[in-house]
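What follows is part of the complex, with its chains left where they were.
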Amino acid sequence: MSMQQKTNWKHKLHEVIYGTHTPAGKLFDIILLIAILYSIIIVMLESIQSFDKKYHDFFNVSEWIITILFSIEYILRIICVNQPKKYIFSFYGMVDLLSTLPKYISFFILDTQFLSVFRALRLLRVFRILKLIRFVGESNKLIKALKNSRSKIFIFIFFVFIVSIILGTVMYLIEGPENGFKSIPQSIYWCIVTLTTVGFGDITPQTAVGQILATVIMIIGYGIIAVPTGIVSAEYTASKDSTSNLTNSSCKNCGADIILSDASYCRKCGNKLNSDA
Amino acid sequence: MSMQQKTNWKHKLHEVIYGTHTPAGKLFDIILLIAILYSIIIVMLESIQSFDKKYHDFFNVSEWIITILFSIEYILRIICVNQPKKYIFSFYGMVDLLSTLPKYISFFILDTQFLSVFRALRLLRVFRILKLIRFVGESNKLIKALKNSRSKIFIFIFFVFIVSIILGTVMYLIEGPENGFKSIPQSIYWCIVTLTTVGFGDITPQTAVGQILATVIMIIGYGIIAVPTGIVSAEYTASKDSTSNLTNSSCKNCGADIILSDASYCRKCGNKLNSDA
Amino acid sequence: MSMQQKTNWKHKLHEVIYGTHTPAGKLFDIILLIAILYSIIIVMLESIQSFDKKYHDFFNVSEWIITILFSIEYILRIICVNQPKKYIFSFYGMVDLLSTLPKYISFFILDTQFLSVFRALRLLRVFRILKLIRFVGESNKLIKALKNSRSKIFIFIFFVFIVSIILGTVMYLIEGPENGFKSIPQSIYWCIVTLTTVGFGDITPQTAVGQILATVIMIIGYGIIAVPTGIVSAEYTASKDSTSNLTNSSCKNCGADIILSDASYCRKCGNKLNSDA
């Protein structure tokens, strides 16, 4: 096999795995998608005791098939990319590796005592769901938008924590361990549950003063939900405006305002506009 | 009856059923509205056991009257429209058919064993409420707006699911079946309940680590509620702006799109636009 | 007393009751404010059994004093306004009357059997809180804004109801009376509790299918909360723009766009603008 042929072969493989326009590339994507969804469903159903007892062998075989499939995919990806190291240590590379490892590890430590650690390792397979992100191109956009407003989000969370720590401590003082507020950390937990309007109801204020303070916490929470929403709305509106094609100049012939930046002629008098307008 | 007469008769019927400006059309609408609301109330009250025992015969007779009324309406609609097939397979046509069928089916399978299936079929009558949509013209607008932002909504729901599956699995690992997190699917269910700030409180974290993670989930949920709100706000603001002085035609000379409704000349080629463009 | 004197006297009284700038008018407002808040607190504390037993006489005397005070206020208002009938049948007039009546009625039917009806009448005194609206000028603005978007709010509530009725019925079918979904109306109640993200947790789905549908309801609820927020945001932004002093014309001398509507001179070339610009 000449060098030329090898490169050619790698190129074709790359097209199948990363391309989405050729029939082979599409088929590969569909098979991968089904394998991911199937493996996630298996992990979930395995956690239901009655299912696990009944179909244990079926789950085991399914896991082995999926693991081998993902292993092949992982090896093929390493082979066909130009910089294997870069792929291996990338986000997707790590996810792809973590998707296959747990089952192999289970092969070696099946008869050890570290059962709880092993259980945790096996459940790592649920992170395979992150492989789906590849299929949704726009999710990168969402992550980018979140990154842009991270400083504001940090301040917001910081503010929620300050309020929760102070009001949680005051609630602990008012209600005390006899009413379910056993310690300050638990009171802070309750305060965040209330502030975010989740309201489980496992801990509730029993005294009149506690209920009044709870009311204040709720209204604060109800009010500050507006802060992140306002930030995101304004950011989103701004990003929409900036990406649009609006300008703010005027025609030198008739004085009409030129609104669209791609205009070559005034829409009012038909006068040719200078390119620097 | 000549062809002309028949068409005339169909035309008049069409006016009564679909028109809203003639007295007959208005009367038809009001009767239909009352019949729909009445039938929905009957379905609801029938489900309350004490009511069903007491007024069983009354409910039965009411149902038959309403069913016959809706059957007549259905047949009349088929007769008076020009393309009956199009109507039958349209959204409204399906709803109209489903509104009448359950009672007729109950006539044939009353004495069979398929009671639970039959019960489900009978309750299909609640879909009659969808007939109300006809009366609220603006609801089509709302549905359109939702359709426009469906790709963004899909990504948002996808993101919620990814977060829920991963954090739900981690919660299952931390809390385990002994604290109410019986299986991964149930943990994911709990995670969505918490993320959406619903917080039933039927399952709550008991361990310290679980409560800390729950806190993180709540704040994530509290934060990402801003995402759809921001999207809808921005969309709504944009749609409001666009309906003011924006048009959607194109220049007959160069094919460029005419965006501003007050344009007299094409901004690309300077061609004079007709006033009816 | 001459006609002139009488009018003068009425005019002065009007100034005290309705004016807010004279010392007497301010004093009247402060006394009224204290009386309203005091009366509301009395109504609340009266409902706590232990308080009512201990301080029954004090509450009774307080109520009589407040009632007589409000009666005098009501009579004075009728006297000093030009069109007493208009006042009596206005919103504030009705509230003022309802604030005094319950105590007088209690005088006559104290020893009758209609205790529960009587209790309801006595609690009508809580509507005195509406008298406070007079003191918050901007609340009329809020009510106006709500009135403007009432058609959109109606569609939104209509949409919530349609979804709740259909999904509530489906939940009743899935879960059934054995899991707490006793009837369709109660299932609809549960559905609204979930859709609005309140989530009491008194009724929760127990079956797997029910929990999956509950998840769908929550995500719908989490998503459609964006609709009213988007509407209000857009309305508010629009109202802010429209009430501001922005115009959209251009200077005839230099072609610069005139942005502020109160401009008399072009801010770029100093050219005097025509008043009709």
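Think of it as A, B and C in the order they're written, each chain with its own count starting at 1.
We adopt the following convention: a residue touches a chain if its C-beta (ideal position, glycine included) is under 8 Å from a C-beta of that chain, and two chains touch if they have at least 3 such contacts.
Source: prediction; values computed, not measured.
Considering just this structure file, the complete complex holds how many copies of the sequence, given 3 are shown?
Whole-complex copy count for this file comes out at 4.
In the analysis below, only the chains that are shown with their structure count from here on.
Please decide if copies chain A and chain B contact each other with the same set of residue positions, more than half shared, or with different positions, and reply same or different.
different
Where the centre of all protein Cα atoms falls, which chain's Cα centre is nearest to that point?
Measuring from the global C-alpha mean, the nearest chain centre belongs to B.
Need the CA-centroid distance for the pair chain A / chain C, whole Å please.
41
Roughly how many whole angstrom separate the Cα centroids of chain B and chain C?
Chain centres of chain B and chain C, defined by C-alpha means, are spaced 31 Å apart.
Distance between chain A and chain B based on Cα centroids, please, to the nearest Å.
29
If you look at chain B, which of its residues touch at least two other chains?
Residues 156, 185, 197-201, 225, 229, 231, 233, 237.
Which residues of chain A touch chain B in the complex?
My answer: residues 40, 43-45, 47-49, 119-120, 123, 126-127, 129-130, 132-133, 136, 138-139, 142, 153, 156-157, 160, 185-186, 189, 192-193, 196-202, 225, 228-229, 231-233, 235-237, 240, 258-260, 262-272.
Could you pull out which chain A residues touch chain C in their complex?
So the residues of chain A touching chain C come out as 197-201, 229, 233, 248, 250-252, 255-257.
Mind pulling up the chain C residues that touch chain B in the complex?
Residues 151-152, 155, 158-159, 162, 165-166, 169, 172-173, 177, 182-185, 188, 194, 197-201, 204, 208, 211-212, 214-215, 218-219, 221-223, 225-227, 229-231, 233-234, 237-238 of chain C touch chain B in their complex.
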